[in-house]
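Structure provided below as structure tokens; questions to follow.
Omission of a single protein chain aside, the complex is shown with its protein chains in their original locations.
The letters A and B name the chains in turn, as written, and every chain counts its residues from 1.
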Amino acid sequence: MGDRRAFDEIWGHDGPARPRAALTELARWIDETPSDDLARRSEAAEATFRQLGITFAVYGESEASERIIPFDIVPRVFLADEWARLSEGLIQRVDAINAFLNDIYGEQRILAEGVLPPELILGNPQFRHEVVGIAPPHGIWAHICGIDLVRTGPDDFFVLEDNARTPSGVSYMLENREAMIRLCPELFRKFRVAAVDSYPDRLLETMRSVAPTGAGSRPVCVVLTPGHFNSAYYEHSFLADSMGIELVEPADLVVDDDVVWMQTIAGRVKVDVIYRRIDDDFLDPIVFRPDSLLGVPGIMAAYRAGNVALINAPGNGIADDKAIYSYMPEIVRFYSGGEARLPNVETWRCREPQALKYVLDHLPELVVKLVDGSGGYGMLVGPTASSAEIEAFRAALVAEPHRYIAQPTLALSTVPTLAEAGLAPRHVDFRPFVLSGSGGVQVVPGGLTRVALREGSLVVNSSQGGGTKDSFVLMPDARTLAQSQTMGDMVQQQELGL
Amino acid sequence: MRISVDHRTRYVFSEPQSRIVQLLRLWPDDSDSQTVVDWRIDVDCDARLRRHRDGLGNQVTMLYADGPIDAIEISVQGEVLTSMRDGHVSGVIETLPAAFYARDTPATRADAAIAAFAREHGDPLAIAGALGVMARPADGSGETLRDAAEAFAAGDPSVREAAQVMIAAMRSLGTPARYVSGYLLGEENHGAPHGWVEIASRAGAGWIAIDPSRGGTADERHVRMCVGLDAHDAAPVAGSRLGAGSEALDVDLHVARGSRQE
């Protein structure tokens, strides 16, 4: 871990003196802009975020402890052809996720054909019987996906995790870009960066496209938030605001006669599409959690009756569950008919005897995880573990192999980042956002880059000292420019420049 | 056998409620051993009722009522012809493979004691027999259900708790098992309806209904209403109300032979 020779996305493998050929100009900008100037701009961005209230609450601390996520001014950059290949892989993966959810809560072909072990699905708490038999409009379940990626080389991207429930972070993508345009305008003159600001329009279009048939020509769409004390409230309000739709709390909604209504100053208004940022467990106390005071009683009945669309669909947790992850290559192959263009991180399922043998032989170099554990609990990081820890895991693996998976330790890519002592490489991951509507699947050309600010750290989590960066997707060169302009700024770039 | 059911559930609120939403699992289905002759749900206030089929194939009724509501009574009346033999269940709607019912729930988690009990008796009928000895007769009061492990450890499971213990025991042996909520001929009480168990048959075809409170298979005296992973999952009424204060629940249940007219 913390390998010094990790691939740097701007400097390449050889350090600042010899940046990657396509990025020499950006490397020069980084080199020529004084560090204190970069620091000043970062601080200005953070001051703006604080004023806007782009904060997240830290649990367990007092109410006033709202923090902002640190922002790093040096952008991470994707070349046009890199992005084109990524997009293809993302679209294929999200198509497969939707097909999987549609199948698993319906016919269950994938079980009948023996592609997945049935108990993996049927015994999984994320498989919700409350959702069985519901057919969302157009067979779309995961309208908004955030696919977490890591990179180890120029063309080596791996999916670390799929987020098909309520992926957050898109407001950072948009606000970070706003800050960059304001604070580093010269970069946008030098580089043709694909715009991200039509995301809210695309999202609203996606919501409208999946409205129930009885909704009329202008369906009423809302964002449902648990409330303003939720840690992601800023994002909820930001999205509602930029789409120009209501931000509602559970208490604003009532269900009557299997129809969802919102309570306004002049009476009830029928609601057609709900982008809910509330977990399944707290969506409908009658169906999911009787002890919960949150939620909208009856909303699942309205959903089952086809009178309201829920985005994302309840029950999606089965698609991004850790136990399912290692089967994603098989799932993609089953529904798309081809190999996954975006590979998983190599994963050994210890339930399989050959994999178990390999894992036991290579414990000091692997990361071993409990399938049903969470947040680093029940995890062995081979390279940093003591031999006693390794032996303890060996025993556990032999006793209950089905509960474990193992992965190699990856040398995550880095991006130059402003640190105490000037610019230094820091590890990053990436979450692009993928929208699925009745018109198909689209990838917004950008995303959320999270950066581990501590030297050598691989933890990009905002609650543990992670920060964010803007993510530039460079437009194809002039040869293909004319084409892209006619197609708007959100063009699917894998069709171009290849 | 012709069985008539008269089941009234009355909620009285200490303060008027502004809204009530309830999910009722109070509508039986036909099966190979059960024919619904007549069935109705009535509510004593202005309410909207909507019928659905849930993810497990049960018929459910959504009830919506606007306040102010001081009290609400849900009255279920109907007649069913039954003919079950040896507990064989067939002709019911199945939405999921039987293996789904092998999963745990908090209320049906087998602790070491239940697992040992299950291994000791091994056979479902033996397990039911042992539980039948242990189970309290229905005492008619509205009870708060204990989890399987707790009820088993206390040694005095109620009828419905015994069903949950049996489910936990069967699942600990790897056999899919599910909770059935319904009525039993002769039931006259002021509590909840009856509960028993269905286990996946070894042959992999169909389910066998076993009533641990009676120590054997269910028969034509049982009227099957709905199934779930545990008693909560198959609760006759799940509800939510908007308003302050407390509620008092009063149930009046009569399950008798023959038509109500007789």
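Note that in this section a residue touches a chain if its C-beta (ideal position, glycine included) is under 8 Å from a C-beta of that chain, and two chains touch if they have at least 3 such contacts.
Operating definition for what follows: contacts and distances are computed from a predicted model.
Only one chain is not pictured, and the protein name UniProt records for it, out of "ABC transporter permease", "Asparaginyl-tRNA synthetase", "Alpha-E domain-containing protein" or "Glutathione import ATP-binding protein GsiA", is "Alpha-E domain-containing protein". Although it is not drawn, the missing chain touches A when the whole complex is taken into account.
Listed residues A:A266, A:L293, A:A388 or A:A421: the one in touch with the omitted chain is A:A266. For the options A:D241, A:E330, A:E365 or A:E400, the residue in contact with the chain missing from this view is A:D241. Residue-wise, the contact with the chain that is not shown comes from A:Y233, picked out of A:F100, A:W141, A:Y172 or A:Y233.
Within the entire complex, the positions of chain A that touch the omitted partner chain are 50-53, 64, 220, 227-228, 233-234, 237-238, 240-241, 245-249, 251-252, 262-267, 269.
By definition in this document, only the chains that are shown with their structure count from here on.
Computed from the mean C-alpha positions, the centre of chain A lies at a distance of 42 Å from the centre of chain B. Note for the complex: chain B touches chain A at residues 19, 21-23, 48, 50, 52-56, 62, 64, 66, 95-97, 99-100, 102-103, 229, 232, 238-240. Interface residues of chain A facing chain B in the complex, by the touch rule stated above, are 108, 111, 118-119, 122-123, 125, 127-134, 254-258, 285-287, 290, 297-298, 301, 304-305.
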